[in-house]
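For this view, one protein chain was removed and the others were kept in their places.
Letters are used for the chains, namely A and B, taken in the order the chains are written, and counting of residues starts over at 1 for each.
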Amino acid sequence: MAGILLAFKDYSPFRGFIDSPWVGLKYFKLMFEDAEVIQVIWNTLQISFLQIFFAFPISIILALMLNEIRNQVYKKFLQSVVYLPHFLSWVVVVGITVIFLRSEGLVNTFLINIFDMNAIPFLTDPAMFKPIVILQVIWKESGWGTILFLAALSGVSPHLYEAAVMDGASRLRQMWHITLPALKSTIVILLILRLGTVMDSGFEQIFLMLNPFNMESGNVLDTYVYFKGIQQANFSFATAVGLFKGVIGLVLVVLANRLAKRFGEEGLY
Amino acid sequence: MFKSTGRERVMEVINNIILLLIALTMLFPFFYIFSVSFSSVSDVLNSEFLLWPKEWVTDAYSYILGSDQFIRSLFVTVYITVVGTFVNLVFTSTMAYTLTRNIIGQRTIMFLVLFTILFSAGMIPTYMIVKETGLLNSLWALIIPVAISPFNLIIMTQFFKGIPEELTEAALIDGANDIQIFSKIILPLSKPALAAFGLFYAVGHWNSYFTGVLYLNDPAKWPIQVILRQIVIVNEPNAALGGHAAMLEAIPPPETVQMAAILLATLPILIVYPFLQKHFAKGVMLGSVKG
């Protein structure tokens, strides 16, 4: 973990690790002296939690819906299709988003011609940034997110369903009493892990979606580091921010794990 | 079979319809990519939105396949994906199994694993390790450093914990050792999980891009994503920051070529999926047969 010490030094590869001077908390101060940083951290947290509240449950719901499909061929087809977007890189997804949402794009043409509305500046309105980013994540990753849940479901013993049918339980009741509990531990684990990374919010996607107009609502910690640190090979600054992210993540994971245990779940460790 | 009430039938139909709509929104961009890749450059330039090629052309494909680089990189990626995924599964599953046994310090180890997720080393320390271990410019540099994803390890451990203990206990009484239990009981029961993780890892390898450029000096060894990247994102110089001199140097290839490259680089990994799906479906099928 010696690399973490870089955060407290003015690291220069030519002076070497030992000879680079200690600067104490200089880079942490630099980070918090910047008025932007509070806004940036707030943006990061907002985007992460919006993802947890919206994108995460959608994967579960999608998995449950897929699980209810009886026709195996149709089910296989649907499964394959919902995984597809995951394979596209963010460059492509953002590119397509722009084609759809630009002021002369498909959506605005539609709004203007059919509903007789004014064009909506989707790409430059700061208020639109977060919803669009969340929608992109839902579109791209929710299908892929079903994989683990479906794998967990495949382990459910068929006897349980048989017994439930004997007892006259409806499909909905079966879902509530058998399927969901089978997913519970997977959901808890994934949530805890996700909490550990709330300070990450998809660098590439955000970076590509940013423009001068939505900067204030879209700039997140990762892009901030990129603008301030990486472009100028400031290794110490980048390490300091990484360390800060890790500490926040650690605190959240430990808390979430405690909470999970209190509610009778097994937790991570 | 189940007997469904009328209300449940309605719900089923609604469920089907919603899923179909979801599937369509997900297919749509692929449709677009497909159409553009088979269109002529001027058609693409002159229409806002192409849903179907006005005239079918394969120029973009012959352009891409015209150089050895693309095909060669495709093979490199296939190799990394196959070997890498195998290595991943072996290491992750053995370690996950060990973590389910009650060994001393298990919680500590788990916590350490978690630690690695939170405090990931930056690019530079990792690069140094790869360099020191002599893996630089070897394809193994793309496999060994990512042999175990701590994230997948944790989840796989959970899956293994879900296997009823009676089974392993019975085996222990029969005198089986850990290796036998692992290979005869745990692995066969975890096929769907293994398939899922296999898919995760495989896609990870398939899409891995930056490690390729970082660790490999020889362009002949570059995986397909590096090539794709060069075609799709031409990293434009930021003119605001004085990149004027390079402004005209960095003009990217036409959109048709970009789209064709995306399709060509994505198709092979999509083909893998049906093979894995067999294993996914098994558990569920068992259910419906008996039900």
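Criterion: a contact is a pair of C-beta atoms (placed from the backbone, for glycine too) under 8 Å apart; a residue touches a chain by one contact, two chains touch by 3 or more.
We take it that contacts and distances are computed from a predicted model.
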Name per UniProt, for the chain absent here [options: "NADH-quinone oxidoreductase subunit A", "Cytochrome c nitrite reductase subunit NrfD", "Extracellular solute-binding protein" or "ABC transporter permease"]: "Extracellular solute-binding protein"
Sole residue of A:V23, A:M65, A:V98 or A:I134 that reaches the chain not shown, by the stated touch rule: A:V98
Selected residue (touches chain absent from view) among B:L19, B:V36 or B:V113: B:V113
Residues of chain A in contact with the chain not shown: 1-4, 12-19, 98, 102-104, 123-124, 211-213, 215, 227-228, 230-233, 235
Touch list for chain B against the chain that is not drawn: 41-42, 45-46, 67-69, 90-92, 94-95, 98, 109, 112-113, 115-116, 119-121, 123-129, 131-132, 144-148, 150, 153, 177-179, 210, 213-214, 217-220, 226, 229-230, 233-252, 254-255
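One rule holds for everything that comes next: only the chains that are shown with their structure count from here on.
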Computed distance of Cα centres, chain B from chain A, in Å: 17
Chain A residues within the chain B interface of the complex: 1, 3-4, 62, 65-70, 72, 74, 76-89, 91-93, 96, 99, 104-106, 109, 139, 143, 147-148, 150-156, 158-159, 161-162, 165, 170-172, 185-186, 189-190, 193, 196-197, 235, 238-239, 242-243, 246, 249-250, 253, 266, 268-269
Chain A-touching residues of chain B, taken from the complex the two chains share: 2, 4-5, 8, 11-12, 15-16, 18-20, 22-23, 25-27, 29-30, 32-33, 48-49, 107, 110-111, 114-115, 117-122, 124-125, 151, 154-155, 158-159, 161-162, 189, 192-193, 195-196, 199-200, 203, 207, 228, 232-233, 262, 266, 269-270, 273-274, 277, 280-288, 290-291
